[in-house]
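I'd like to ask some things about the structure below.
Every protein chain except one is present and positioned as in the full complex.
We call the chains A and B, going by the order they appear; numbering starts again at 1 in every chain.
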Amino acid sequence: MKFIALAAAAVFVAGTASAQQLAPSATLDAIKARGHIECGVHLGLPGFSFANDKGEWTGLDVDYCKSLAAAVLGDATKVKFTPTSVQQRWAVLQSGQVDLLSRNTTITFSRNATLGVNFQGINFYEGQTFVVRTKAKVAGVKDLADATICVAAGSTEEKMAADWFRERNLKVTIINFQKNDDAISAYDQGRCDAYTAGVGALAGQRIKFKDPAEHQILTEIISNDPQGPVTRWGDERWQLVVRWVLNAQIAAEALGVTSKNVDEMKAKSTNAEVRRLLGVDGKFGAMMGLSDDWAFNLIKQVGNYGESYERTVGMGSPLKLQRGANALWTKGGLLFTPPFQ
Amino acid sequence: MKTAAPPLPGWVAILRQRLFSTWLDTAVSLLCLYVVWRASLPLVDWLLVEANWKGESREDCTSRGACWVFIRARFAQFMYGQYPVPERWRVDLLGLLVLFAGIALSWRGLPRRKEMAIAVAIVLPPLGIWLLHGGFGLKIVETREWGGLMLTLFLAIYAGLIAVPLGILLALGRRSRLPLIRFASVVFIEFWRGVPIITVIFLASLLLPLIMPTGFNVDRLARAVIGLAFVIAAYMAEAVRGGLQALPEGQVEAAQALGLGYWRITRLIVLPQALRISLPAMTNEFISLFKSTTLVLIVSIFDLLGIAQAALADPAWVGMNMEAYVFAGAIYWFACFGLSQWSRSQEKRLQVAHGR
Partner (left out) sequence: MNAFLLKFRDRKVRDIFWQGLASLALVAVVVFFVKNASDNMMKAGIASGFNFLWRDSGIEVPFNLTGYKPSDTIWALLWTGIVNTILVSVASVFLATVVGFTVGLMRLSHNWLLSTLAAVYIEFVRNIPLLFFVLFWYFGVLAALPTPKESFDFLGIIFLNRRGLSIPTPNEFLGFRLALAAILVLIVAQFVLARWARARQARTGQDFPVWIAGVVLCGALPLLALVAAGATTSWDQPILRGFNYRGGFVLVPEFVALFMALSTYTAGFIAEVVRGGIQSVRQGQIDAARALGLTPGRIARLVVIPQAMPVIIPPITSQYLNLIKNSSFGAAIAYPEIVAVFMGSALVATGQAIEIIAITLGIYLTIGLAVSVFMNWYNARHKLVTR
């Protein structure tokens, strides 16, 4: 009897304590109430977010949203995707139609400062380059002087290309299209000498050309565009979840936890960080208001960052992108995660 | 504009009279024939003679003409978008119901036709939303999975359902005795008539969520329907106003003398006649609404044209632009042409009825 009372008291104390610790999160409450995450993605960018003819979404950015669903709701399938154009994305996020954007959006100062959005980390280092016709005999970007370049309006690529040529006193004509696909088909029809976008995006978009063999992607990169998930201002606990789900994806790769060995690691691993990540020690999930096996679920159901990369844009995909800057910092790349301590 | 022609017998005479009456006429006719010949030959060639009809993939399209294989492979998507396959019977059922109701109501011999029409107008729209969207026992299909022709028809019909009553109210408001109501109606009508539909769709998709209370989300598709409905309501109002103006003043005065109130006069005397007169004009506004629905693709709603463009982005079917646009364009054309012919026949009947 005494034991039960004590236990009840302990539960009560623990309950109030955790309730006091946790800041209220309207977004998390709404997600749990409706039973799925609303994720804003790109209209259609093979490798990153692309719906096949059955309406199933795949890609690196899509995988991130699935991981988030696995972490928050315990089921990677409990996520719904809203395709957004370059123009719509901010309004869709600001007005609360989606919980987050995960759509190849470059982190910039003015976006962060004036649009009421926060960037929660980097899941892809994109580098801007150009695609040209092979018979135009272009070796480097400088050879594009006096060229006409097609680009999606309002993208960072538009400004970057304009700045790059202006700095070097080269004249180019830049044509702004409202959608990526419009710019691509205009380039394909011969309206422009080049189309500019990120290396990763181009690897996927190149298959949209009538004859991919006639085109060549330049190896020279004129920028480094870090991209990652975006949330609204406010609701810090939701921002925390979004940030640390991405960190968990990367940490899992760094710690060697994969979807195949995650059960074994959870049972046997002696590495303290792995044990905290997988919820064996430390109760990290509860601190965010999630279950303690949040990271276990996302690794088990979606895989770590490396697995996701290989499957969507890497060697296991038609895009065949090298890891490059997107390898872990220990392997010569730029990806890293703060420690799970 | 020659009216009385000498009655020459036989088709030769008719030809001579209509095509070759003077040397100038002959030259014009020959030129026309040449133009038709030159234009239609490659067209027919591409559309039919050299076209590819059988096969599964892009590789099966070997001859020079159109690759209709693409349309066949993507046909279901053009019709339903991403609507889940096991649930598509619901769309078909609704289509059949609408078709049946339309045929039944246009049959003049139907007993109690007016009451039936009102009953259909009350029952069918909510029933349609239930069938398409689900709930109450049916699996819910969210609007983001809708697409293709079905979405285009939904947009046009539901926007029309809002626009017609709203347009009638606005037209009445514009002729109201009360200056404030008149002013508000005029401002509403002229505002929505004055702005391009692209901006209205932007307005509905970007601004509507901002001016709603937090946590109150209007569905994406519903926003587009509302935006389109407001614009078309303004145009409908002008069409109805034309009908109202055509009514002789004496009718209203006579009704007033009988002691009828405003709403009864409007309902029993003014509207039945005015609506009949303005029906052709209203149909034309509906046609332009139907054509305007293509613009929703700029806010990533995949209507018929949007689905066609999405299908073009599929790497397996690169370069099928002409086929996709010709197919989608033909659907629009037949729908709009059919409606406009119907509206013309209504107009003719009206003229006969009025003995003009």
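FYI, a residue touches a chain if its C-beta (ideal position, glycine included) is under 8 Å from a C-beta of that chain, and two chains touch if they have at least 3 such contacts.
Small disclaimer: the values here were computed from a predicted structure and weren't measured.
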| item | value |
| --- | --- |
| Sole residue of B:A117, B:V252, B:I298 or B:L350 that reaches the chain not shown, by the stated touch rule | B:I298 |
| Full-complex contact with the absent chain, from B:V195, B:L258 or B:A316 | B:V195 |
| Hidden-chain contact residue, picked from the options B:V12, B:C32 or B:V123 | B:C32 |
| Interface with the undisplayed chain - residues on chain A | 86-87, 90-91, 94-95, 111, 114-116, 136, 144-148, 153-154, 158-159, 162, 166, 171, 173-178, 182-183, 185-186, 189-191, 193, 232-234 |
| Contact footprint on chain B, counting only the chain that is left out | 1-3, 18-19, 21, 25, 28-29, 32-33, 35-36, 177-181, 184, 191, 194-199, 202-203, 206-207, 210-214, 287, 291-292, 294-295, 298, 305, 321, 325, 328-329, 332-333, 336-337, 340 |
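The criterion applied here is as follows: only the chains that are shown with their structure count from here on.
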| item | value |
| --- | --- |
| Residues of chain B touching chain A in the complex | 74, 77, 82, 142, 144-145, 205-206, 209-210, 214-215, 217, 220, 298-300, 309-315, 318-319, 321 |
| Interface residues, chain A side, partner chain B - complex | 26, 30, 43-44, 46, 51, 53-55, 80, 82-85, 88, 91, 94-97, 178, 181, 185, 207-210 |
